[in-house]
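Everything on this sheet refers to the single structure shown next.
Complex shown without one protein chain; remaining protein chains in place.
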Amino acid sequence: MKEAHHGEGDKKTYRYGMVVDLDKCTGCGACMVGCMAENNLPFRKDNSDRTRSMLWMRVYKISNGRTFPNSDISYIPRPCQHCEGKDHHHATPCVSVCPATVTDYSHETGIVSQIYTRCFGCRYCMAACPYHVRVFNWWDPTWPKGMKKYLNPDVSVRMRGVVEKCSFCYHRLQRARDKAYAEGRAELHENEYQTACTQACPAGAINFGDLNDPHHKVYKLKKDPNAFRLLEKLGTNTKVYYVSSKAWVRKAGNAYTGMQGDVVIPG
Amino acid sequence: MKLDRRTFIEILVGFSAGAGAGIMLTPVNWKIMDDMAIWSQEMWPRYQLGGLKGKLPERGKVTHEDTVCKLCPGGCGITVRKVKDRATKIEGRDGYPVNNGGICLLGASGLQLLYGPWRVPGPLKRSGKRGSGAFGRISWEEAIDEVVHKLTDLRDKGEAHAVAAILDSDRGTVPQLFSRFLKAYGSPNFIRTASDQDTYELALNLMQGAEDSVGYDLEGANFILSFGSGLIEGWGSPVRVIQAHSKWRSGNGDRARVVQIEPRLSNTAAKADNWHAVRPGTEGALALGLAHVIVKESLYDPMFTANHTFGFEDWNDFTGKIYMGFKSLVLTEYSPQSVSDITGLSPRKIVALARAFAEADRPIAVWGRGKGTTSGSLYECMAVHALNALVGNINKPGGVSTRPDVATQPWAEVVQDATACTCFNMPRVDGAGSSRYPLTKYLPDRWPQVMDGGNGGIKALLVNGADPYFTTMDSAAVAKAFEHIPFVVSFSSYLDETAYHADLILPNHHYLERWEDMPTPVGLHKPVLGLLKPVVSPQFDTRHVGDVIMTIAKSLGGKVADSFPWEDYKTALKETVGEKWGALEEEGFVEDANPASEGSFGTPSGKFEFYVTAFDQAGMTMRKDEEYLPHYAPIKPEGNPVLYPLLLVPTELMRLADGAVGNPPFCTKTLEENELKGDGLFVEINPMTAADYGLSEGAHATLATPKGKAKVLVNLTEGIMPGVIGIPKGLGHKAYDDYLAGKGVNANSLIGVVEDPVSGLCATWGIRAKLTRV
Partner (left out) sequence: MDSASLPFDQALFPEGTKRCKLKWFLLWIAALHGPLTVGAIAAVLCWGLALNVTNLNNNYPFGLWIAADLGVIALGAGAFFTGFLRYIVKIDELKNIVNFAVVIGVVCYAAAQGILGVDIGQPLRGWFIFWHANVHSMLTEVAFCITAYFMVLLIEYLPLVLENRQINKLGFFHGMAHHLHEAMPAIAAIGVFLSFFHQGSLGGVPGVLYGRPFAFREGFLVWPWTFFLFILSAIACGPCFTILITWITEKCTGKKLVKRNVFDILARISGRLLAVYLVLKTIDTIYWIALADKAGAPFSSFYANQPYGYWVLVLELGALGVIPMLILLGEKTRKNENLLILACVLNCSGIFMNRWIMTVQALAVPVMSFDKFVPYIPNWVEFASTLLFVWAGAIVISISYRYLPIFPQEKELNPQ
C-alpha cells in the first residue's frame, strides 16, 4: 500500500490530534487503563515507581500551590504529543535523534510511529522528549498465568530493552482503513478512527480527530480561546491541545519549570 | 619437541595471527550476529507468550458482545471485544441508558479479574486453620453435600435462624433467591452490606413513605449541592455521574453549578464551581442553616410546602397540643451565625449559598458521604433531603425521586413449614427490626459488634457478592465475629478476604461468564433493567450461584424445595422477567418510564413529612419535638481528644476500588506516587499540621486510633483541612494476589462503629487519631 502512495503529491494528508477538555477531565484514570488494555502494556507487582512504570497515557495531577482552602488541583492527561516540529532543524524531537530510524513522523497522518523490533534501546529519544512520553522496558514483560488470554492481537507485545510510547492507537487507523477499503471508500468518518483512551474517557474530555478537517470536532475545539499546548514555546509544535477555563492551569501547561512568578507545583 | 623460548614465541605469534584471520574470515560470527538479532525480535515474544501461538497474541474472528458490568453498583452496559473465544477488551456500551459508551477504569480492567490466576479454581474446602489460606479442591457434589448437611443439622436442632446470608444487594433475582431461601428455610437474617442506601431508604420511608432508595435526575438538574458526596470519586453509578458532570460543564447554555461541601479537596471538590470546607461531621448543620435562610427569606416553594408537606408549619393535634414545625425549628436554632460557629463557614457564605440554591431552576441537594459506602447519620440525611422538599424539587424532572425498577413478575409466596415459621420470626442477629430499631432493615455494621442479637449468634454464614470481612468497619471486631461462626460459606469467584476466611468456597461464575439481571443502578431516577450474559465460557470449575442455591434448597427437600419450582436459574430469570424477556435478551436492557408522580407520598399523612409521624406508629417515642424533625444531632467520633488530637477521616481515591472487588493490577498501576509507594500507603495531612508533628513529605509515621495502629507514609497537601488526616479506603488486603495483597493498610481496621441513635446504622464519619513520626 505504501508504494502506491509514493510520488503522489496530491495525496490527502491528515493531522490527527487531540483536544483534551481539562474542565471535564476528572482524573479518573479510565484513559490510562483503556490504553493499557488496548496496547498490551505490562504491569508489575510493584508499579509505584513512576520513573520506571510504563504508561503510554499518564494523567498528571497538578496543583495551584495555594494554601487551604484556596488550593486547587487539575489533571493533565498526557499521551504522546505527536510533535510536528518547526522545520528541518527542529523536526520532531525524538524522531530526529533516533539513530536507527525506529521512530518517524508521518506527514500523511501526523502520527509519530515506533517500530519496537528495530529499537536497540539507546534511549536517545527519551532524552529528546521533554514530556516524559517515552518509556523503556526495564524488565521483560510477563503476565500471570492465564492473563495472556486478554492480549490484543492487533498490537505486538514488546520485549525488554526497547523504548515504547503512545501510537495514537495506530492499529485502529489501520483497522478503520481496512474497513473503508473493503467498502470502497477512500475517506474515513470521524468516529471510525478513535483512540482507545478517547473511547474510554467517561467524561468525554478527550476529543480526537483530524486537526485539519473543518468537519471534525477537534478543528473547532483547538481554536477555543482557552486552548493551549504543553511547552508551546519550545517549538515542538505538538498535536495535543488542552482547554482549561482556569488561568493557572493554562500557565502551568505553557511554562517551563521555575518560570518567573509561577506557583505551579506537582500535585 | 622441547619448549624453548623461541618455539614458544613462534607458536604464540603463529596462533594469534591464525586466530585473528580465522575470526575475521569465518561466516559463523556474522551468522550468529544475524540470528541473535532475529531471535531478539521474533523468537523472544514467541517464547514469552508460551501458551499462545505466534509472535502476536493469537488472532481469529473478532466479535463484540454486550453485557452489563457487575464490578460496582453502577450497572454500566459494556461491550466485550472477543478474538475467537478470548475476551480481549471491555469497552463502554454505546447507547446504554446508564452510561452511554462510557466506562470507568475498574470496568475497563475487568478482564484482569476474569483471567487472573487468583480466581477460585473450583469448590474449595478449608484444610488448614481458618485464615491460613490452606484449601483443598473438592467436587461440586461434595461441596453442596457439606452445606446441605450443615443446614439440615441446624434446622433439625431448631436453629434455622442461626443461619445468615450477607449479600451486596437485596435487589435482582440472585439476592431474591437468597432471601427466599432463608425465608423458606427459616432464617430472618438476610443482611445487605453497608451503604448510604441504608440511611436513604430509611429517610425516604420516614419522610415520603417510600420503600425505596433515592434517584436523582442529575442530568436534568442545574444546581448540584453535594454534602460530601464523592460524585466524581465513584458515587452512585460512577460513569453516569461523570457523564452528568460533563453535561454540567458544557457551555451550551445548560451549564449547571456545582457546590461541594467537604473538609477535603477531593476530585469532586476540585471539579465543583465552589468548594466549601466545613468541619467534618457538621454537614447536617449546614443544611439546616441553608434551610434557615431559605425559610427566612421566603425562598422556598410555597405551593409544594403548603400542599404536599406535613410539619413545615407548627401544628396542633386533636388535643390541641402544639407541635413545632420545621420552619420554627430552623428559624430558632439555625441562624447563619450559629451554623457558622458549628461548621466554620462564614455566615456570608451560608447566606449566599442558600440564595443561590433556592433561586436555581432545578436545584438538587445530594447526600451520601464519599462513594456512599457508609450508612451515615439519619438526621443529617433528613436535613439534606429537607432542602429538596423546601425547593419543591421532588418527583419532578431535574429533581429527586425514589429509585424505580422495571416491573417484573412477582414470585409465588413462600410456604413455610412449622420450623421455618418459628425460626423466621426469631429476632435478627443484627437487631434490625427489633423494638429498638423497628424501621431499619439491615444493620450490617452492627452484627459484628453484637454478634448475637438475642438470637444465639450466627452458626452458618453464606456470603455472596460481598466481602464483609474486608469492607465492614472495625476489622478487629469483624475478625472476632467470624471466629465465632463455625461455618462460613463463600460463593466468591475471587479469593477475597471473606473467602480466605471461609470453610467452604463454592465459586460463582465471573460476571462475564453468567446470566443475571441488573436492576436500576444506585442513584438513577429512571427504571432500567440490564442483562448480564455469558460472554466467555467459564474459565474454571465454577457454577452459577443461583443454580447452587436452588440445588441446596432442593436437597433440603420438603417445603424448602417446594419454594423453588424452577428447573434452573436461567428459567427462574426468564420467568421473572416475563414477557419482557425477548426484548431484554435481544437488546440487553429494557427501560420503563418513571412511575413517580408529584405529590404522591405513602406516609400516614399522604404528604412529604418534615415531621415524621412514622416514629410513633413504629412505637419509637421521641423525647423532644425536634427529634421528629430533621435537626442537627452531632455524631461524636470515637476517642479522647487529648490522647488523639487529630481527626482521621476515610477518603476515597477514584483509582482504587474499595468495595467487594479487589483493585485489579491495571488500576493499582494508575495510583499516584503520593498515594502508594511500594507497599506503603500515604495519608493526607495539611502541611501546617504536619509541621506540628515534625512530619515532612514522604515521612514514615505511625497512625494510631482507639481502634488500632498502622504504619503509613505522609503526603502533605494543602487540599485537606488542618487537623484532619485523610486515609484512603481500599488497600490493606491480605487475601487476593501478589499484585494487591500486602499493600497499604485497611482504613476499616482503624475506624470503629458509632451507632446512629435512631437507626442503629453506622453513622461514623471519622475517628480521633494521632500521628507520630517513626
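Residue numbering begins at 1 within each chain, and the chains themselves are lettered A and B in the order written.
Methods note: contacts are C-beta pairs under 8 Å (C-beta built on N, C-alpha and C of every residue); 3 or more make two chains touch, one makes a residue touch a chain.
What you are looking at is a predicted structure, and each value in this text was computed from that prediction instead of being measured.
The residue touching the chain not shown here, chosen from B:A21, B:A37 or B:M303, is B:A37.
When the full complex is taken into account, the listed residue touching the unshown chain is A:L231, out of A:V112, A:L151 or A:L231. Interface note for the absent chain: among A:K12, A:R52, A:R66 or A:K145, the touching residue is A:R52.
For chain A, the residues touching the chain absent from view are 49, 51-52, 60, 62, 76, 89-91, 93, 95-102, 118-124, 126-132, 134-140, 159-163, 230-231, 233-236, 251-253, 255-260, 262, 264-267. Annotation for chain B: contacts to the undisplayed chain at residues 5-6, 9-10, 13, 33, 36-37, 39-41.
FYI, only the chains that are shown with their structure count from here on.
Of all residues in chain B, only 40-42, 44-45, 48-52, 55-60, 83, 86-92, 99, 101-105, 108-109, 111-112, 114-117, 232, 238-239, 242-243, 245-246, 249, 265, 267, 270-271, 275, 277, 539, 654-655, 665-674, 676-679, 686, 688, 717-722, 737-739 touch chain A in the complex they form. Every residue of chain A that touches chain B in the complex is listed here, in rising order: 21, 23-24, 26-30, 32-34, 36-38, 40, 43, 45-50, 53, 55, 59, 61, 63, 65-74, 117, 140-142, 144-157, 159, 199-205, 267.
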